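One chain of protein is taken out of this complex; the other chains stay put.
Moving on to subunit A:
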Amino acid sequence: MNAPNASGWKPAMGDGSGIAAPTSSGDAALMLEEKLIFELAGCATTGVDFDEEAGDIDPALGKFARKQAPQLPGLSEPETVRHYTRLSRQNYAIDLGPFPLGSCTMKHNPRLNEKVARMPGFADVHPLQPVDTVQGALEVINELAFWLIELTGMYGVAMSPKAGAHGELCGILCIRAALEAKGDAREVILVPESAHGTNPATAAFAGYKVEAIPATSEGRVDLDKLKERLGPDVAGVMITNPNTCGLFERDMKAISDAVHAAGGYVYCDGANFNAIVGKVRPGDLGVDAMHINLHKTFSTPHGGGGPGSGPVVLSEALAPYGPLPFTARMEDGTVHLVEEESLKAFDHAKSFGRMAAFHGQMGMFTRALAYILSHGADGLRQVAEDSVLNANYVLRRLEATLDAPYAASGPCMHEALFCDEGLAEGFSTLDIAKGLIDEGFHPMTVYFPLVVHGAMLIEPTETESKDGLDRLIDSLQHVVERAKAGDEALHGAPYYAPRRRLDETQAARKPVLVWKGEPGVSRIPTPSEVGDR
């Protein structure tokens, strides 16, 4: 059965039962198919004109010279622009509609930030220029660092980590370095169940044994169990606050005090800092280290999967161990870049060293600073309040439709957690997600956190209007009602996306990770060819 959706449209199935005949091109008006560059072009074309003829090759280079040019296809400029523009139209994006992705925080990306990041004074400077030729860039780092420290109530900040998980690693390395400086070789990091999945991976990567701490029935860290486990072998605890159930860890201060009393340190995963910015400072709750995903709290664009940026704020106990390089403001007002060369002069020999070649994600720093200055302290508090208001609105309006396992635990923070209780036999969270695609929305986070069955974690963010939220809620209610009623057509969703459900099992069983063939030889596999593989 092909149930009409809310708008009354019927899905075109391509099986003769739909409303339109298939086209000869495979395209459907504005829904355009696009070949791979390897199928479009040969190796001889180039879309770049050069000022001059290439000169001779130095005879000394002879034995190293490559025998033929790399077998890479080239396209003219118009073909290139068209190829990528056509591909772009197969993407959902925050510019098109909301990404209600819990724990991923996708908010509006202001274009002023893009303009600022592209100013030649920031975009066209080399990381190894003499420091007095990059004073403005260093001031950006310093100014952003100042805001991050003030907003979190911490003592110092490491700016160089290149993403959230890299920041986690930075924090754990600081803890390790601080303990080793005391001759205290501890082996265990405790990670509550309500923490991000990246946390245990980070602790293990830094050479620690990882032990889980269970959550209470309310979805928060079990303080008693945590206290029982603390001891001289525990280097620290990694907590996500607000946690992945969307709840604030009420006992944060008590947890920090207990961990400190046992000689360990507290790492807070700051991925959800956007929920509390301007409302509470992690430093006041006893946190020793916390990374801040600049794209989440301060709106740097996600770019289809990065780049991220993960500065780590540090307590007074951990700050001396942070990574190189860092900036220091001198008495004359100039900003110095402290690297290996000047380390001794800055009495900072405790640094654990470099985490990456240069100074971190400068292009993200300029964007984040522009965003922070645009909001100011008052606006940032409004950011947290609106994101929490929007999430609680979603929670309350959907409670009658979807089971919300922790709704009784108190208000949620910036994200609302639901589970798959009550769907008809054979229907899952995945069906809801794919059904939502046909409704024109990006699905919420599914099957995370792991603490509830068939999780659906919705984070609206503060840049969604009430009207937009109502539309999302209406669509979600409609899809859930279909799943409760056992509407079989839902198993086939999405129908209207550029692709129907993709076979992820085949992709993993027989990985095809690169195109194999001669560029320029068009070879689009027919459905039957593809089916045979």
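Criterion: contacts are C-beta pairs under 8 Å (C-beta built on N, C-alpha and C of every residue); 3 or more make two chains touch, one makes a residue touch a chain; residues count from 1.
The rule we apply is simple: contacts and distances are computed from a predicted model.
Going by its UniProt record, the hidden chain of the complex is named "Probable glycine dehydrogenase (decarboxylating) subunit 1" among "Probable glycine dehydrogenase (decarboxylating) subunit 1", "D-ribose transporter subunit RbsB", "Dihydroorotase" or "assimilatory sulfite reductase (ferredoxin)". Only one of A:A261, A:A377 or A:A485 touches the absent chain when the whole complex is considered: A:A377.
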